[in-house]
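Removed from the display is one protein chain of the complex; every other protein chain stays in position.
We just call them A, B and C in the order they show up, numbering each chain from 1.
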Amino acid sequence: MFSVEELLKAHGEPEREVYLDLENSAPVAREVLEAMLPYFAERAYGNPSITHKPGWMAYDVVQRALEEIRRHLGASRPEEINFIPGATEANNLALMGAALANRRRGRRIIVSRIEPLNVLHVALNLLRPRGFEVVEVPVDGEGFIDLDALGEAVNRETILVSISAVNHEIGTIQPLREAVELVKDKNPDAVFHTDASDAYGRIPFNVGELGVDMATVSSYKVLGPRGVAALYVGEGVEVERLLEGQLGTQRLWPGVENVPLIVGFQKASELLFRDFEGNTSHMRRLRNRLMEGLLKSIPETLLNGPRERRAPDNVNISFLGCEGEALTIELSLHGVYVSSGSACTRRLLQPSHVLTAIGRRPEEAHGSILMKVSRMYCDEDVDYVLRVLPGAVERLRGLSPLKGEGGDV
Amino acid sequence: MFSVEELLKAHGEPEREVYLDLENSAPVAREVLEAMLPYFAERAYGNPSITHKPGWMAYDVVQRALEEIRRHLGASRPEEINFIPGATEANNLALMGAALANRRRGRRIIVSRIEPLNVLHVALNLLRPRGFEVVEVPVDGEGFIDLDALGEAVNRETILVSISAVNHEIGTIQPLREAVELVKDKNPDAVFHTDASDAYGRIPFNVGELGVDMATVSSYKVLGPRGVAALYVGEGVEVERLLEGQLGTQRLWPGVENVPLIVGFQKASELLFRDFEGNTSHMRRLRNRLMEGLLKSIPETLLNGPRERRAPDNVNISFLGCEGEALTIELSLHGVYVSSGSACTRRLLQPSHVLTAIGRRPEEAHGSILMKVSRMYCDEDVDYVLRVLPGAVERLRGLSPLKGEGGDV
Amino acid sequence: MSRVPLPYGPKILELFRNPKNAGPMEDATVSATAGSPICGDVIAIYLKIGEGDVVERASFESYGCAANIATASLLTEMVRGRTLKEAWGISWRELTEELGGLPSIKFHCGTLAVGALRRAIRAYYEERPHPDWLPEEATLEERQALEAEELGERLSRRIGGEKG
Partner (left out) sequence: MSRVPLPYGPKILELFRNPKNAGPMEDATVSATAGSPICGDVIAIYLKIGEGDVVERASFESYGCAANIATASLLTEMVRGRTLKEAWGISWRELTEELGGLPSIKFHCGTLAVGALRRAIRAYYEERPHPDWLPEEATLEERQALEAEELGERLSRRIGGEKG
């Protein structure tokens, strides 16, 4: 219908660009790209299951990557790590695969209300119609799961619990250890899955210490390439494959391993953990400057998610009286790239289910802006965003007929 | 258990390398890699569903790629093309998705005996246990489907037929148009799917002319990157999603589009079709030299698949009295990389189901070697293979206690 | 559900960036609002009506997405100098075409802007003789505006109820 080229021309090149929409997509880090490059054509382009040199080279690369990710996740054996084409696929596999494999033991599945849609909608739209009972555990105003409600929900029929370690939109760090203990106390056979995509490399996360049975981590969420993720499945945990086909070295997902992307994921993980303390404190410092700066310089805001026990990269603020999609575009015109929990940006009738689950009214959620920082950003980036954002909010509020209505919150 | 590094050291660097295992994996073509590179980090690294500049850039790229692949497939509208993370995923989606969406209209599903496992095993292991009736249509000694049997199999209960346009192992070009007409004559509502991974860019293939309802094509099979494929779904054909999650621009598979891989797939397609005649006749000439040269210079061989109506890139020969895995490794030591339908290379008890379906005895199938050429190869590559292969076969036959036993075939 | 062509045309972006006739109008003859903050879409239209029921000036306020702002702005340009009868005749389709098209998911922006305009026109005639071209029944655009407002109410009650 439109020429997007013309739209981009009309948009123009901003003087400076700061990409903060790391939730949705991320430019691959330079070192990661360099690490991947030889594996597209020069090295290890074989199928790791075939007995020839390019196949063995590929096999070697996959094994090294499994071992690296095993180490960072604190798993016991590389066989517990499974490469999957994405975290969407990994979460679908974890939920469907574990539910189907354990259906003879019970029918109850428990998720939190603020799980990503590739967990929540799997439970509600795929498992519930197949006869599973889905219980959604509520969260408080900062996104912490209601542990009492969780405890009450677990019964002998419970086969699977899925609760993210860190919420992807509002950064809430869940008390996962307590949650696992609570669940296992009431039903040691219940399988505990956690989407750790936003925890990996941001907070200490160790499957052994936490006692989780399954965990998802995603490459693109750590500045690796999109198209690969890992699913940890502890020894003895039963999961059915969702898809059929020729099996390679990855028993839970058929098809040939994507070697260059796996190498990229490995490299991205290596870079994250080479200086975990340095990276996370750098992120936290920038994030705090950004978050506190915005809350201070712009009136009528709401911080979404907690101030403490918050992932070090996450900022999520509602700018009341501003619609989020308009703000996203306004910021884009200034080279600041963010996303919003507004209904308008989601192409659904409703705003972010995470924001409504923490009690935000729709008109509050519509003005939400999600930003994430990474180790790649610097103070000047934050300065620029702090310079641009107040004007953008002011302009849009100036256009609105609802002046002052945000103020009564 | 082993240090693969040491294995590779023991293997050594062959004087020349000719990679013919294009069935299993392929080095990405240089121009394809160059086209993809900017999209990992510099350009269009956004999510095509988000309203900011990097998102719009990504959207534009995805739309252009859809349009290019639409054109090559002969589809009417770009909306009929769906990007999927791989042909394994696309075939699973086509079969499961169409079967589930049409389950109220009937329960019969028809596949050929020589479909790839990501079709055959979906039918047998996923659909049959869910109450669908799976009919396997046999093939003749060259892999052509039995049209009479197909016609007999189609009844009013038939909701789905899946037959590959070109067989991936033995290169048989099916009489697809006749097959579609036959099926539609008996039941116009039956959905006809074809895996066209080995047809795309090798033989004229046009979904409109053939009248198929769904078609799968795979990027890596045309020297594009692994991790992306396309599923054509004609207007009005109903397919249920297999996975749930955040939807992007691709309605049949949730998750964010993999822009760099999509760009690579587009570029690979462009290169294929820029000179379709030239590419295919080049392939055919090299393939004929290779195939005829081997059959002539080596005694006791069987050509698997037809001589005529054979995909221009495919060579599949059984070297009787030689076990295929040993031959694969022997050839690897000389830098010639191939694969085999031997049970040993498949890590299954049985040899290739395609070879047994065309009537090969297991001992014949064990000696099979599959090779594919592409537009990237030259006469010197073929010369080298023709020089190396006879000696390899001879050495292994010399080690065998079954001397001469191949001769009585 | 078919694939959604999300991006806007360049004209929408331009009007979003530099809207014409933005802001309330102190001396408006009449004004009206449509939409619901709960759905994230509100448009106010102000009209200064002169001799012969001609729109002398129009302005808008908008709380909503970029398309919302652009459609409202464009509409205020389109009505200027037209009679109210002519202004009434502008349909959401015409408005949308004038914008260079809208992604289908944004069609409601067009209906909302036209809905607000028609409300203002109706308001104007409330204290004046009802012209014969003004239908008694609510038009498509007015009904859509009303529906959006009712949806907002329902959403607000539902989410409020969940919290309680």
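The rule is short, and it goes like this: a residue touches a chain if its C-beta (ideal position, glycine included) is under 8 Å from a C-beta of that chain, and two chains touch if they have at least 3 such contacts.
Here the structure is a predicted model, which means the values were calculated and not measured.
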Among shown chains, those touching the left-out chain: A, B
From B:27, B:321 or B:335, the answer for touching the chain not displayed is B:321
At which residues does chain A meet the chain that is not included here? 48-49, 51, 56, 59-60, 79, 249-251
Just checking the interface: what residues of chain B touch the absent partner chain? 1-4, 6-7, 9-11, 321, 323-326, 329-330, 333, 342-344, 347, 349-351, 356, 359, 361-363, 366, 398-402, 405
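By our rule, only the chains that are shown with their structure count from here on.
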Centre to centre, by mean C-alpha position, how many angstrom separate chain B and chain C? 54
Could you say which residues in chain C touch two or more other chains, in rising order? 4-8, 66
Residues of chain B touching at least two other chains: 49, 51, 56, 59-60, 63
